[in-house]
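In this view, the complex is presented without one of its protein chains, the others remaining in place.
After this line comes chain A, so read on.
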Amino acid sequence: MVQLTNIFSALVGNPLLAQAAAVGEGGIPWLTLTTFGPLLGILALLLIPRDQVQVLRNVALLTSLGVFAVSIGILVLFDPSLPMAAGEAFTFQLTEGPYEWIPSLGVSYALGVDGFSYWLVMLTTFLMPLAIWSTYSSVHENVKEYMICLLFLEVGMIGALVATDVFLFYIFWEVMLIPMYFIIGVWGGAERVKAAATFFIYTMLGSILMLLAIMYVYFQAGVQTGTFSFLYTDILAADFSATEQFWLFAAFFLAFAIKVPLFPFHTWLPLAHVQAPTAGSVILAAVMLKMGTYGILRYAFPLFPDALKTFAPYIAVLSVIGIIYGAIVALVQDDVKKLVAYSSVSHLGFCVLGLVAMTPQGISGAMYVMLAHGIATGGLFLCVGVLYERRHSRQIADFGGVASVMPMFATFFMIITFASAGLPGLNGFVGEFLSIMGTSQSHFLWFETPFGFIKPENAGSGYGVYELSAMTDVAIGSSRQAGPEITAFIFTIFATSGVILGAAYLLWMFKRVMFGSVVHDEIRTMPRLSAREIGVLVPIVLMAIFMGVFPKYFLSRMDPSIHQFLTYMDQNVTEANTVVVEPLDPTWVPQGSMIDLAKERRNER
């Protein structure tokens, strides 16, 4: 096999394949298998005739299940207790490469996962089979192309998450657009063409400016270090002046903010969500939006730590506006799907707020919101799909009293709705709580305005490490200042009110759709959930409960990465940190979640 690959690579004249073949002897390339596994399914689909609809569906489902099975390998093999590389922002495991891909440009094929990305990979591979399974009854035309699009989308999403070469990341990032464009545009609702074009152009506008910024960063890093390379670690080694950081951060952040979408860049989202078919909405909300927040965390923040200090309060303001605005607009929607779409704007606001808070709780909260929102909103879209297939309407007014006809569906829908609304014990609560808590402890979400909030003399100019020590009461007293916390507190108040609004619009929607007396006769004849639909919804419900009850399982595996990230951010801010910080042991291994650690240290005192 290796020889075959060698011969092939000699034929096509590409060194990459030869290197890949050489590595194949060592270990199993888990990440490559996960990323390009769906391509095998696509090849199989291409060979199956178009009219064998059921075979096409089954092959696609089996492929995505196979990819999920392979990705379990990542979950098992990823070892969060491995020591973190000192002076780096992230420590990648299961790395593959770097293999030279385009040597003259310094582009390589390099994959790796850390505590952030492997959870998102798991989320993707977990939801993909469910999304494909949900299309069995909803898509009947051009099934072959639809399945190819979905699997191709999976390649793009996983690839963007595991790429550790910026160029490779960008390729996957753009590749995601193509299948999603067709999914919305061909299989979508009445206004699908407009929705698809808007989605494509918006995302393209942001990402192409990011491409220019990537090139700038690449050249700057090349000039400074002497090696022109797109490898993430090489790019991270570059230093930038304040002006450069400002503009580069703006270019990167705009691309990611459009994808998130952060208010006021969210206008494409309700359109795309409402018009997309169910599986498209599920993937769009659950995974593609997370690409934005993931990109912020992975690229925009660590590359430009100084610019983040400038932008953070403004980003926080936008997130809070997004939280409240999304919730209020969701409150007045007549269309269930649109309501869920606006709820995404609101929920992702918590995520970005947690990120810019730059505290351990904030980051872990943001990560948890990403996962929980993926599960809960994916579930909500699936539920809306179930309703739509029966009633061919998404208007809230067309429903009412569904619970009496479909009791089991009502239970699932209720659990998922509560999960999205953030009921304690379900997954939504953990993330939102941690984000809000992290925000309240943030020490640099301040900015000078005519109304006050003046920077105190020695407010923390660093990021997370200071917050960690403040949280564990090590540096309390001399360093804790009143100024910034007032702003952080104001952000917290607004964000918390967003939670209340979130409960309001979701529960009100649930009441109007599921309870009350049956007004429309069509409701009475609605069939109960089929076995397939139960099979689609049960994993989501179980996962929502599991994530709500055992958050530690997830959080403790992220914590080392969060800790390393914050340490890196703290060390790379140009201004000297004025607060005495407890020195960190680079080989520090967490015993539990960050919260447990804080409790332990308090008890020791």
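The rule is short, and it goes like this: a residue touches a chain if its C-beta (ideal position, glycine included) is under 8 Å from a C-beta of that chain, and two chains touch if they have at least 3 such contacts; residues count from 1.
By definition in this document, contacts and distances are computed from a predicted model.
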* Have a look at "NADH-quinone oxidoreductase subunit N", "Amino acid/amide ABC transporter ATP-binding protein 2, HAAT family", "Blue-light-activated histidine kinase" or "Transport permease protein" and point out the UniProt protein name belonging to the hidden chain. => "NADH-quinone oxidoreductase subunit N"
* Structure fact -> Of A:Phe219, A:Tyr314 or A:Phe550, the residue that touches the missing chain is A:Phe219
* **Touch criterion as defined above, residue of A:Ile42, A:Leu123 or A:Ala196 at the omitted chain** => A:Ala196
* Write down which of A:Ile28, A:Ala69 or A:Leu105 is the residue touching the left-out chain. => A:Leu105
* Asked: In the full complex, which residues of chain A touch the absent chain?
  -> 12-16, 100-105, 142, 145, 170-171, 174-175, 177-178, 181-182, 185-186, 192-193, 196-197, 200-201, 204-205, 208-209, 211-212, 215-216, 219-220, 223
